[in-house]
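Complex shown without one protein chain; remaining protein chains in place.
We just call them A and B in the order they show up, numbering each chain from 1.
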Amino acid sequence: MNNFVVLPLLIPLLAGLFMIIFRKNTILQRWLSVISFVLTTLVALYLLRQVFNQGIQIVNLGGWQAPFGIVFVVDMLSALLLVTTGIVSTLCVLYAFNSIGKEREGFYFYPLLQFLIVGVNGSFLTGDIFNLFVCFEVMLLSSYVLLSLGGTKLQLKETIKYVLINTLSSTLFVVAIAYLYAVVGTLNMAHLSVRVAEAGQTGFLTVVAIFFLIVFSLKAALFLYFWLPGAYSAPPPVIAAIFGALLTKVGIYALFRMFTLIFYHQPEITHILLGILAALTMVLGGLGAIAQKDIRYILSYNVIIGVGFIISGLAIFTPKAVIGAVYYLIHDMAMKALLFLLGGAIMTIVGSGKLKEMGGLIRNHPLLGWMFLIATLSLAGIPPLSGFVGKVLIIEEGLAKGGTNASFYWLAALGLFSSFLVLYSLLKIFINGFWGETLLSEDMEKGSTKGLLLPCALLVAIGIFLGVGAEWIYPYIEQAATSMLNPNIYIEAVLGEVI
Amino acid sequence: MKVNNVILQTVTKVATYIILTFAIYLFLAGHHNPGGGFIGGLVIASAVALLVLVYDVKTLKAVFPFDFKILAAVGVLIAVVTGMGSFVFGKPFLSQSFGYFNLPIFGETELATAVIFDVGVALAVLGTALSIIFTISEDISLWKH
Partner (left out) sequence: METLMSIIVGILFAIGMYLILSKSLLRIILGTSVIAHGSHLLIITMGGLKTGGPALLGKHFTTFVDPIPQALILTSIVINFAITAFLLVLAYRSYQVVGTENMERLRGNDNE
């Protein structure tokens, strides 16, 4: 029993509620946002240390024992993602101060952001599959409102589609849970793992697994990504950054949990399917990214490529590949946030996201330009930046596993190929935006980047740290992968003496 | 245009009290029997919805001059803080406790922390339902004229 486990959910919840009560007081809301996210990050770091030293921490809500009550579990994977979420959300909210505008601040922007983080952290923490659905919904409802906040024509159009897709996939989620409950009669993830292992993953359970795969693919934009580019390009950059960094990643986390903890008995069906979807996602997302001519769309398609690459690590399903996938997941959360924030800064200066309308920004904004280049190189996987380690591990393992099944050669090759597409699409922004003739003199610029570059610089620092300090982070990620690949560790921590 | 619905208004005046009483009954019954904060809050909200239908939104706004979103936030806050009370006693989050006390009028009564949590739930449901009703009806009345 460790009550610290619920704090990453409770701190933003309390902060958000206070903000609703003091709606008129913008200054207070700003302070509360920062305090809440910093506190959440600190608690997450404390949990990280605790999990590292003492193993998985749990709390049985209301004192009800594990398979009967709802349990909150923090294992290494959750702890790492909580820390990353905390850092990314803190920096995004700092960026929002100077970019989000008075109207949105008055209409519950900060409380909605807190509730979004409640949902994200709740999804990472919960050990109950129905509770996962509830946390997803908390997160999605906040994201619906954040997406439509402002009420421009484009936003409303995109929000309708986004909400409809997500409502439908949530319904499918409920249906999948119903089937699973009918077969194994439990909702606790650890208990599910035990029961599925006992029953042997029969054909019916594999069908249910694929049902979950469809649901989470919709949420994570794995192959079923058609809703993403539109939805992520409609809201202001900081909201898009939060979405790009966190929302799809929660879907990925759910896929990790499902296919490492519960449905890991039939990798020749489920994980091969994951691999095919990942390969298609990388290729199609990459083609989308190089075809677009608007920063917002290019960045949105880059989110999709990232999803494909992370899932290909899960599809290969060897210890090192999973380490690579977790590493890349963390890197991707930080770097996608950075990319969207930098893109937002560029759009603030130019006043539009169209590549045609920008050029030569490096003259007046050298720092912005260099940071964008670092982010680009990092996402493309150039050493010593953060993307490198994850890419090397996943591709190496893919090639190694290609010996047993030749289709993994293809997966690894497509992973490499997607890196080139990422590099090409982002360099296109860099070359178009920063090189060439300076189209805008300083007084013609539409907005100033005052206060926008500090959060970006901090994210760049984190990116470099993730790359250079990989040696230092590696033990944590290794522990995450060990616990993911040995479900018994999780089961024993949650169910303990019950089983 | 003002519709004259005397019968509805007279019935509502009586019915509202009955509905509210029933809501409180449901709320208190919830500890051991079907009922509870959620359904109690919804029944109270239905009473207000009836009032909105029979009178108009403006009158109701004058009677309840506060923001229901704040009511909902306070409700959730009460529920969460009650849950966090267990931190002080080193129990898991959301643990409840109860005891039997001799109160002056009621005699021996069971008092439970879960009831405070339920008050929070009731307020949250009430606040949410009312803010939805008021938001939608306000806009439609604007749209008719």
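Simple rule for what comes next: a residue touches a chain if its C-beta (ideal position, glycine included) is under 8 Å from a C-beta of that chain, and two chains touch if they have at least 3 such contacts.
Quick caveat, the model's predicted, so the values are computed rather than measured.
Contact with the chain that does not appear here is found for just one residue of A:Ile58, A:Leu146 or A:Ile177, A:Ile177. Touch with the chain that is not drawn comes from one residue among A:Asp294, A:Glu396, A:Glu445 or A:Glu478, which is A:Asp294.
One of B:Val11, B:Ile24, B:Val63 or B:Ile136 touches the chain omitted from the figure, and that residue is B:Ile136.
Contact with the chain that does not appear here is found for just one residue of A:Leu146, A:Val163 or A:Met347, A:Val163. Against the chain not shown here, subunit B presents residues 33, 38, 128, 132, 135-136, 139. One chain of the complex is left out; on subunit A, the residues touching it are 130, 133-134, 137, 141, 144-145, 148, 151-154, 156-161, 163-164, 167-168, 170-171, 174-175, 177-179, 181-182, 187, 230, 233, 293-294, 297.
Assume only the chains that are shown with their structure count from here on.
Considering their complex, residues 1, 3, 6, 10, 13-14, 17-18, 20-21, 23, 59-63, 72 of subunit A touch subunit B. Residue ranges of subunit B in contact with subunit A, taken from their complex: 67, 69-70, 72-74, 76-77, 80, 84, 86-87, 91-96.
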